[in-house]
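Here the structure comes first, spelled out in structure tokens, and everything after it is commentary.
Removed: one protein chain of the complex. Kept in place: all other protein chains.
A, B and C are the chain letters, set down in written order, and residue numbers restart from 1 in every chain.
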């Protein structure tokens, strides 16, 4: 399985879990982000994810490789979905498998935090009243000028 | 879904993930423990989990309730399997879903750490040479005498 | 009073049974009960003198007093997960 994927297709979390939890890895942490039905108490109907796809794929590979190196041994996989997503759809999934549990929590946490900081992806929230807005984001720390 | 279960049946991790990731919970962390094919470099063929079932069910409910309280809002679910397990079988699965990600990592981590400390469950490892042994465990901290 | 003992995992293997019932004098503590079980022999003497115990499914101290029909579990160090 490719360790870092940007896709327009639904994310198969079961496949990620299986791929990270092979016979050598006794512990797997899976983190899943799901499109919520509200944000700051405003009801949401769906979300559009936009990405600089080629760069996002490169950056996600880098992030996953960093997490894998920090973990020492094991498997780290990440998938980010883009395009139009509905309430309840999985937008991102990260699986980290290793012989022991602590590094798997740390790796999954690292990947999602770095995605939020560095991955060139944006989301536009759609509301029940027909309005939409691009959500505020974070300035990647390596390029603050 | 019952929040804390001790079972002899295979664990349905997809059902746990679905139950924790409802429309209000934008983040879900799932932790899965899998029977490994080796331990301290000794090849393993399988594992037998023994439990004080009635008490283990009570203690797991307590642990899950503690994690849920600390999380503030959201869902925490835990299932521990007992009986004869093969390599690759899921022995424990914990799902924590909440509107934001940090509490879900903390909750899943808390539950697995407390399981290791307090849950009256024991495991006997079976080796390829036919030998078996009960794995060393931890003395629950609330009863050190 | 009658006390029901439950043994698990390694302790069950050491004692050769998963359940015992013993009569104990009123006022006996969990620690007294463990001593009585060990004195019974037949493998039970191999149990540790101060195991972790649970009374009626709650972790308890060896100093806690037992009541008639209590369930006293001897628990090896736990190893779930």
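Quick note on the criterion: a residue touches a chain if its C-beta (ideal position, glycine included) is under 8 Å from a C-beta of that chain, and two chains touch if they have at least 3 such contacts.
Fair warning: this is a prediction, and the values are worked out from it, not measured in the lab.
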- Chains on display which the left-out chain touches in the complete complex: A
- Would you indicate which residue among A:25, A:91 or A:104 is in contact with the undisplayed chain? A:91
- Message: Counting contacts across the full complex, list the positions on subunit A that touch the omitted chain.
- Response: 33, 49-52, 54-56, 58, 80, 91-92, 112, 115-124, 134-140, 142-143, 145
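Keep in mind that, in the parts below, only the chains that are shown with their structure count from here on.
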- Note on the structure: subunit A and subunit C have mean C-alpha positions lying a whole-number Å distance apart equal to 50
- Message: Measuring centre to centre with CA averages, how many angstrom lie between subunit B and subunit C?
- Response: 26
- Note on the structure: In subunit A, the residues touching two or more other chains are 101
- Would you please write down the residue numbers of subunit C that are in contact with two or more other chains? 81
